[in-house]
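With one protein chain removed, the remaining protein chains of the complex are shown where they sit.
The block that comes next holds subunit A.
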Amino acid sequence: MSEAIKTDVLIVGAGPCGLFAVFELGLLDVKVHLVDILDKIGGQCAELYPEKPIYDIPGIPMITGHGLTESLLEQIKPFNPTFHLNEMIETVEKIGDPGFRVTTDAGKVFECKVLVVAAGGGSFQPKRPPVPGIEAYEGGSVHYAVRKMEEFRDKDLMIVGGGDSALDWVLNLHPLAKRITLVHRRDDFRAAPHSVEQMRALVASGQMDLLIGQVTALEGEGNVLSAATVKGNDGTVTKVACNAMLPFFGLTMKLGPVANWGLHLENNLIPVDTGTFETNVPGIFAIGDINTYPGKLKLILSGFHEGALMAQKAVKYVYPDKRVVFQYTTSSSSLQKKLGVN
């Protein structure tokens, strides 16, 4: 295990609410690290609707999910937060009063005074594709991500999907696998046109197979696959030898490890005190979509407000002896110095 990274505050989740919390904490001189399981910053805004418009951010008549993420990053730049992407926070252990030791699935260890859970709808995890009985092969022949490419050497590999992940792995694993069959429900791909062209060239030269249709049945023993049945849109049924499968059906949000951190939960949400947004565990706060209280609205603007109030209480744990004075960014020269505008 690596040496612990020490930080005032650790934020679980780099969605819009986690990002704005960096700003509010930064004004109070609190240093922040953020961890997110996604490979990008922005939470739902980045993963689910980057190109779609949002109309209810106060003072901004219209902005896209991607645009909002970019603006927030610009706004928090003076505070220089550290991001740890592609990592899921797994365990939280109390080591101080308050103080926590937190570990990720990649083996990273943090020690923080305050933990802010801004986990939204939970961690993004791959969707299980609509194939009957597929659960049985998970952990065996069915994988939702490529950890080691070597695992696919000399395999009869079926890749399912039509987006960039599916096409990228077709192209990357094609030299290793014995044979690749790509299955997609229509002869039209969302993936980058360049990848689609390369894939079509491999099919044309007989180096891989492309089937248009849907996987309807799996065969195998234990968790090891031997064949998959694909039903074509024209009704034809093809059985393909297959001992490894990579389905790419997008991501869905599951609560995940947050459930194991000793926090009270109500319908998979964390109840909080609305004066401070602290949970039942002193020193652990919850803001944004993950929390609940009477009147809660799952809106970005609510999460921004929650972050501001959270910061006022969190700073007391980080600097117990410091008196916090209320100030405006418009007029406070000390705040403006922190923002690098004065």
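Simple rule for what comes next: a residue touches a chain if its C-beta (ideal position, glycine included) is under 8 Å from a C-beta of that chain, and two chains touch if they have at least 3 such contacts; residues count from 1.
One rule holds in what follows: contacts and distances are computed from a predicted model.
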Omitted chain (choose from "Gfo/Idh/MocA family oxidoreductase", "CO/xanthine dehydrogenase FAD-binding subunit", "2Fe-2S ferredoxin" or "ABC transporter permease protein") - UniProt protein name: "2Fe-2S ferredoxin"
Residue touching the undisplayed chain, where the options are A:Asp188, A:Glu221 or A:Asp321: A:Asp188
Selected from A:Lys127, A:Lys239 or A:Lys337 as touching the chain missing from the view: A:Lys127
Subunit A residues touching the omitted chain (full complex): 48-49, 52, 127, 130, 161-163, 184-186, 188, 190, 214, 233, 249-250
